[in-house]
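Quick notes on the structure that follows.
In this view, the complex is presented without one of its protein chains, the others remaining in place.
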Amino acid sequence: MFSRLLIANRGEVALRIVRTCRALGVETVAVYSDADEAAPHVAAADRAERLGPAAPAESYLAGARIIDAARRAGADAVHPGYGFLSESAAFAEACGQAGLGFVGPSPDVIGAAGSKVDARRLAAAAGVPVVPGSEPADQTLEGLRAAVAAVGCPALLKPSAGGGGKGMRVIREAAETEAAIAQTRREAVAAFGDGTLYVERHLQRPRHIEVQVAGDRRGRVVHLFERECSIQRRYQKVIEESPAPALPAALRRELTAAATALARTAGYDNVGTVEFLVEGAGDGSRFYFLEMNTRLQVEHPVTELTTGVDLVWGQLEIAAGGRLPWTQSALRQRGHGIECRVYAEDPAAGFLPQAGRIELYREPAGPGIRIDSGVEEGSLVPVQYDPLLAKVVACGERRDWALARMVEALRRYAILGVETNLHLLLQVLRHPRFVRGELDTGFLDAERDALLQPPGGSALIAALAVAAASRLRGDGGRPDTAAAAPARASDPWTDLPGWRLGRP
Amino acid sequence: MFSRLLIANRGEVALRIVRTCRALGVETVAVYSDADEAAPHVAAADRAERLGPAAPAESYLAGARIIDAARRAGADAVHPGYGFLSESAAFAEACGQAGLGFVGPSPDVIGAAGSKVDARRLAAAAGVPVVPGSEPADQTLEGLRAAVAAVGCPALLKPSAGGGGKGMRVIREAAETEAAIAQTRREAVAAFGDGTLYVERHLQRPRHIEVQVAGDRRGRVVHLFERECSIQRRYQKVIEESPAPALPAALRRELTAAATALARTAGYDNVGTVEFLVEGAGDGSRFYFLEMNTRLQVEHPVTELTTGVDLVWGQLEIAAGGRLPWTQSALRQRGHGIECRVYAEDPAAGFLPQAGRIELYREPAGPGIRIDSGVEEGSLVPVQYDPLLAKVVACGERRDWALARMVEALRRYAILGVETNLHLLLQVLRHPRFVRGELDTGFLDAERDALLQPPGGSALIAALAVAAASRLRGDGGRPDTAAAAPARASDPWTDLPGWRLGRP
Amino acid sequence: MTSGSRRLRVRSGTVSRQVEVAPDGALRVEGAAEPVDVTRLDRNTYRAAVDGRRMAVWTVDDGDRCRVFADGCSFTFELDLAVAAAARSARPDEDAALAAPMPATVVATRAEPGQSVRTGDVLVVLEAMKMELTIRAPGDGVVDAVHCRQGDLVQPGVPLVTMRPRRGA
Partner (left out) sequence: MTSGSRRLRVRSGTVSRQVEVAPDGALRVEGAAEPVDVTRLDRNTYRAAVDGRRMAVWTVDDGDRCRVFADGCSFTFELDLAVAAAARSARPDEDAALAAPMPATVVATRAEPGQSVRTGDVLVVLEAMKMELTIRAPGDGVVDAVHCRQGDLVQPGVPLVTMRPRRGA
């Protein structure tokens, strides 16, 4: 096992990794940008090294600085977390050249999975179906028209160099093709400097189901079952669960077999995820390989709660050259796990990320509730990074039971100071379609109006009453720091009409 | 299901029950004594009713007051928790007569399990071995001598009317019999007003292993595997785990079969525990029925984490007339669970209970950690009740992994204001015998000196440095309430020699 | 309204409700059937019972606003003792005179005689004790007169704006 691990990340995932390291007796080194000097992940680690200014390019994306920090701190390995450099083959390579263990698969596996073309080739080699589509060698209007005709309409046109849904455009009818190509190419050139386009079949409100896999350097591969991640906004997951609701047993077997075959073909040698899109329902379902993520997934706790494993421990064991700590026959799904991502964002304003200071922060707790958070009371949520504040994970014997525990936890997850998506999450959890497990990736868009209803009822009544009580009693101060702040004298306006303190 | 449940208890167990009720949508009614008006369990419930003064006899043991409170609050059922009235057949009966559901087995089952003689009779009828012993009809010196000879030395002499280890005495050789009888009888008369003595075989450093069972009113019975509870002080459990370490599979089968047989024979109709003493190791092990607890056990979370069930949900389902929600074939132990009871007590002073105000309180969190607590920062720990502050429960894929998580959680469980047993717990968890799983009920006494070593090393160095830093910077105030307290002016002594503020 | 009661107008986005606090502490929220029972548990935590069912509510002041979290929902409220002027009088449709609560400098006037205004509209902006203060319309109505100009130093109690409620509003 490693003796001192540098965690090249921030926020909840850095803290998550620290926790496993503590239990393993592995020392941890945090890194931080100037925006994160006082962040919880820095306080939690055994050592900490500054990287640079807040901008990701100068801190968490600055591979050379991270490797320097590892050298300074005497670390013998680097865990990239997710996002940032976690899927950079070049960074994994650089770690190896610097004599540092890299907690992830080998650079060539990362490289292959990261390339759309190579990944599709791997899938095909493993006999895993891919969404019909191609990057036509002939990128003229004619060539692209032929490609659209080959997959049929609706078709999806996307920049080959892109990712994360950026610049994608749906062609509903053949007649739209020409205009769509022109527009998509313009955007592709603007965004990625490369106008090459990719054409694929556009699936109708598919489900996003992914399979957790793990392999070691001895060629052993297991899967740790599936996760349903169909509740998405702007191609980003919001709620994930395992097992996937109403997934036919035969389809689960096919999905997990496909994922293991792909991992085996790729020589996959750490923990990773194979993502699929599933179209149709019941026996008529078909699935297609979407992509392979060569890192710890944000939603990994859902798998940890239902299978009972510690995936970060597995990552470290394998990266340190150890054996895959799990055998397929001993792995079982038990109960139901669900994760809600709590973002600092304003759902009503198109999920606009929010930054600011968390003035009040109270985490709920209870049987079956796990919270992986990266903030605390007083934390500043910086504008530079992903606005994920925390993940609430609930498990229970049955799905309805896990949902009930989740609802109760979110109802008591008091966060004030920045807008969050807590109310939206609760609206989804209580939506009849969601409760019935009728999920697809279009859910959030389709139900948008119902989900964005402003809160009312007894919550509003209680909040109004407490606001009035607190103001009249003049005691609703800021927590903790209140002692340091000069106390406001008696509020002169409370006995006078027409008055409000503050900016107009 | 019930619609409004009164929880006739306090502290962590009351909060534990509230949490399941919230997820089930069952309204909760807290009860409280004057010592608990501001206690967390009162704040957490949907409604709250005062019982009376702090003394248990006037509050949590005052059955009639509790039933009155249930009537006032419109509750339709009562959950007794553990301790207090949880094993009072009379209270269960009174609830029934008041038209209230009682969350526990029927009064006759409670009555039978609560009587030593009836319980042994039940065990015998179920074919479960009991510790050889008897209450001789002939209570003269001759009669008792014969009883001692029948079980052999060492024998245990105990007041028939007693409980909890009070007045028990070991007879190591036959020659000690006469003196022991005289002394034990004197104490029995003094303590219980009844000099009747009971003689049984004295087991040599046995293990305490218990089996969780559950039955419904339709006669179905399952077990939920065992818990090892051998780490005890003054006959009270301190650390419990599941599975029991190094328990031969055959013995586990025998224990669980015995427990289910006993539950079936007793017509057991809720969640309960059958306790055994296990003597010897490996294939030479023998087990004896100890007692049957007709309530939720303090250590129930260990079973919840390893089997994935919610035992309080099961209790409510069954008490409301529903079916036992588990089938034996679907129940499986997975991973390892361990619980540490955090007490307000001074282990070095014979585990003397501590009372006072919790000045600072920070709960650790992380994957595989569950904390069931009954206090918060600012809580007063009253002298009138059990000094259990919280239970830390850790689970992991393997025992060593669960232990490591537990150690890391306890190291960061900051409680200041009252003495706790946290350091003792850590010493046990790190003790080589404990780590190897070599447990018996004499462990804590036998290893006392090693376990009570005062803390030193880097913890002491860090604490000394922080004490000095905090004092010199003059900023180590009380949390939260600091704003309300008058700020102390600049400390005059910090610049002067030979000075200390305070009482000599 | 009960004699001796205080009224607050609590606003958030499109929501604007009146909360009346009786001298005995009972809180009546406009639109709620029963008074709300509020107990303070610690600095920032309250317990509110709505129709007999209790819930934990957290709140924190954020400058002139009040942030509240209840039952999974967070709210940012602005509070005015807006309707108290009317309330003080037995005739709720009487003209309202709006005055400064302490010596202050007029930063800007935002109303003109005859102008129709809605509840919460800013009429005058003042500065005092390094804080910016706003005088807002206590209800829908029409401005009668503005008695101050930018730069004036105004004394407490002296009307700065008078307005009358909109008839039949």
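Each chain carries a letter (A, B and C) given by its place in the written order, and its residues are counted from 1.
Basically, contacts are C-beta pairs under 8 Å (C-beta built on N, C-alpha and C of every residue); 3 or more make two chains touch, one makes a residue touch a chain.
Note that this is a predicted model, so its numbers are computed, not measured.
The chain we do not see here touches A, B in the full complex. Residue-wise, the contact with the chain that is not shown comes from A:Gly378, picked out of A:Pro129, A:Gly195, A:Gly267 or A:Gly378. From the options B:Ala250, B:Leu352 or B:Ile461, the residue with contact to the chain not on display is B:Ile461. Summary of contacts with the chain left out: across B:Arg19, B:His41 or B:His423, the touching residue is B:His423. Contacts to the hidden chain, counted on subunit B, fall at residues 359-360, 362, 407, 410-417, 419-420, 422-423, 426, 454-455, 458-473, 475-479, 482, 492-494, 496-504.
Taking the whole complex into account, subunit A touches the unshown chain at residues 27, 38, 43-48, 378, 480, 483.
Keep this in mind: only the chains that are shown with their structure count from here on.
Distances from each chain's CA mean to the overall CA mean are smallest for chain A.
When chain centres are defined as mean Cα coordinates, B lies farthest from subunit C. Between A-C and B-C, more contacting C-beta pairs join the chains of A-C.
Averaging C-alpha coordinates per chain places the centre of subunit A 40 Å away from that of subunit B. For the pair subunit A and subunit C, the distance between C-alpha centroids works out to 43 Å. The mean-CA centres of subunit B and subunit C are about 53 angstrom from one another, to the nearest whole unit.
Shared interface positions of subunit C, defined as residues touching 2 or more other chains, are 43, 53, 56. Touching of two or more other chains is recorded for residues 480, 483 of subunit B.
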